[in-house]
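With one protein chain held back, the other chains of the complex are shown just where they sit.
Every chain is named by a letter (A, B and C) in the order it is written, and numbering of its residues begins at 1.
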């Protein structure tokens, strides 16, 4: 069981800010593939992962990072702070 | 007749902040040579002109600049503002 | 070093004065303030963030700046929520013995906050809403550090 968070237009496309996901995905990329297969709104949000960033337990990570031991995954577009 | 101003340690060495000088010097360098010949305190202040800066009518200038039409000459060390 | 992530407005003058007064010993204080620009009929700027990660990311960035430039102190305040044109979004302040360090640390903090702190801006206009896209030049700015 993993907590998955969405921000900005990823959140808007998927329609929820967070959800608990039952998964055995080994990496972020595997999790994305699983989510894409769920419903159109996920496929739309994850259509182009080069436009997305991911954080594992609140630290930036790569899409090939392993999920073992991770409790919180967040997907969002490139940040625009400042 | 020209108004000559001194600042910082140049002022301290010469002992006055400003004075009127009767001169026919053609350039700043000529004026410096005249002043140097006056008294020891001038010779001390102008011993090394590479350590000095000059302004003509309140604008930075070179030591070979002509004095024609100039009303105010100022001598001072490199500036240390900010 | 203080990091504040808040929806409330902050008092820029009071923050700058308090920061500067608190760092006697430093010769140079640099501040940056980001303001919502009233570009093209903008009525509001909505700022979303990632609670928890935001504070951690900014604290990491600020600690890096303090260590790298031997800062006397650093301050970051960043707002989220709905802001109107003319309102201050955020500020950073840095204090160092000499000006070059204070300037560089402030620019470093800004470059990282722009592209590495989890904030997202949405522009609200009468014609509609649009998420602000990350700019290539902001990503490029990170490479100089």
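The criterion applied here is as follows: a residue touches a chain if its C-beta (ideal position, glycine included) is under 8 Å from a C-beta of that chain, and two chains touch if they have at least 3 such contacts.
For clarity, every value in this text was computed on a predicted model and none was experimentally measured.
In terms of the touch definition stated at the top, the absent chain reaches B, C within the entire complex. Touch with the chain that is not drawn comes from one residue among C:29, C:65 or C:83, which is C:29.
For the options C:5, C:83 or C:110, the residue in contact with the chain missing from this view is C:110. Remark: the residues of chain B touching the chain excluded from display are 5, 7-9, 11, 55, 58-60, 74, 76-82. In the full complex, chain C touches the hidden chain at residues 11-18, 20, 23-38, 85-86, 88, 97, 99-100, 102-103, 106-107, 110, 141.
The rule is short, and it goes like this: only the chains that are shown with their structure count from here on.
Centres computed as Cα averages put chain A at a distance of 26 Å from chain C.
Chain B and chain C have Cα centroids separated by 48 Å.
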